[in-house]
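Missing here is one protein chain; the remaining ones are kept as they sit in the complex.
When the chains are written out, they are named A and B in that same order, and each has its own residue count from 1.
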Amino acid sequence: METKDKVLMINPEKCTGCRLCELVCAVKHDGFSNPARSRIRVMKWEMDGVYIPMACQQCQDAPCMGVCPANAISRNDELNIIEVDYDKCIGCRSCVAVCPFGAMGFNSIDRKVFKCDLCDGDPQCVRFCEVQAIEYVDADDVAVLKKQTAAAKLHATSGKVALKTA
Amino acid sequence: MAIDDKKLSGAESLRKTRTYGKFRCHNPTCMGRLEPKPGDKHVKCPICKCEFRVAWIRPDFPRIRGPVWEVNKKIAEEAFKKKMEGK
Partner (left out) sequence: MALDRKIAYINLTTGDVEVKPIPLDVRKKYIGGRGLDAYLLLNHSKKGCDPLGPANPLIVSGGILTATCASATARTHIMAKSPLTGLLGSANMGGFFAPEMAWAGFHHLVIKGKAKTPVYLFIKNGTIEIRDAQDIWGKTTTDTQWAIQEELNDQEVKSLVIGPAGENLVVFANVMTGIKNAGGRTGMGAVMGSKNLKAIACRGTMDIKIAHPVEALEYNKRFIDQITSAKVNKTQGTLGTPMIWGATNSWGGVRTRNFQYNQCEYADDIEPENIDEICEETMGPYHMAGCFGCQVHCRAQYRIPSGPLKGTYDEGPEYTSQGAFGGEPDTPRAETVLVGNHLVDQYGMDNLEVGSLISWAMELYEKGIITSKDTDGLDLRFGNDEALLEMVERICYRKGKVADTLAMGGIPASKIFGKNSFDYLIQVKGMSNLHSDERATPALALNVATSSRGSDHLRSRPAIDLYHLPEKVLHKIYGNPVAYKGKLSSEHTEYIGKAWQVFWQENCYMGVDCLGICKYHTTFLGATLPNFEDWPKVLYYNTGLEFTPKELWDISERCNMLERLFNIREGLTRDDLEKGDMLNHRYFDEPCLRGAPDVVGMMINKKKFVKMIDEFYEHKGLDKNGNPKPETLKRLEIQNEPSHML
């Protein structure tokens, strides 16, 4: 079977801070509007106009997976996601404590941990983000795309004509 | 629920009339169709002779940035004089 090696690529510069990603994430997964249920959250420094979306990085060596005492967290290579098996999960929240990105949440209404599952390959945050602050790209391409943007910046600062970037 | 999801609403159906790349003269009853060439910085209305500076939202999406003051002021002053004489 073909494996999907795609990841979320977040470009905080482009984020307008509207939090539509939070809304559609919660509605898609739980059928509720409630940012506390969203797998993606936009962190804001309003006084400086800085908005940074934060989501699970689906780490290779995921701390949440390592810390889980019930072996409830595993890697799904087909979708390139770290997933929680709720039949095994004991709700100890060790994974919430250990995640370096705060990407593992705990929902105090259902009393369950939750995290990004990339919407099984069709991430709604990406679908709804018109400014493309979140994109769903091949893991290999992330660095290339970032190189392109950085190179274009270098080119611009050298006083030459601005280039078109992705 | 009698919601016909397939049907386009009146507002949605008007979308097909949208045109990029063109705009209308700012002289309100003239409204001449102006179509600047990509990258043009100026455009002159062939009907009322008003001249405008052009800005580009996207390479295919121009808008009027503002009047060419000297030209349009003169046209306006003449039009005003004529109208006042007619009264």
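The rule we apply is simple: contacts are C-beta pairs under 8 Å (C-beta built on N, C-alpha and C of every residue); 3 or more make two chains touch, one makes a residue touch a chain.
Quick caveat: nothing in here was measured; it's all calculated off a predicted structure.
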On subunit A, residues whose C-beta touches the chain left out of the figure: 13-20, 23-24, 27-28, 30-37, 44, 46-49, 51, 108-109, 124, 127-128, 130-131
Missing-chain contacts mapped onto subunit B: 1, 3, 5, 9-15, 17-18, 20, 24, 26-31, 48, 50, 52, 55, 57-58, 61, 63-67, 69, 72-73, 75-76, 78-80, 83-84
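Heads up, the rule we're going with is that only the chains that are shown with their structure count from here on.
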Cα-centroid distance, subunit A relative to subunit B, in whole angstrom: 43
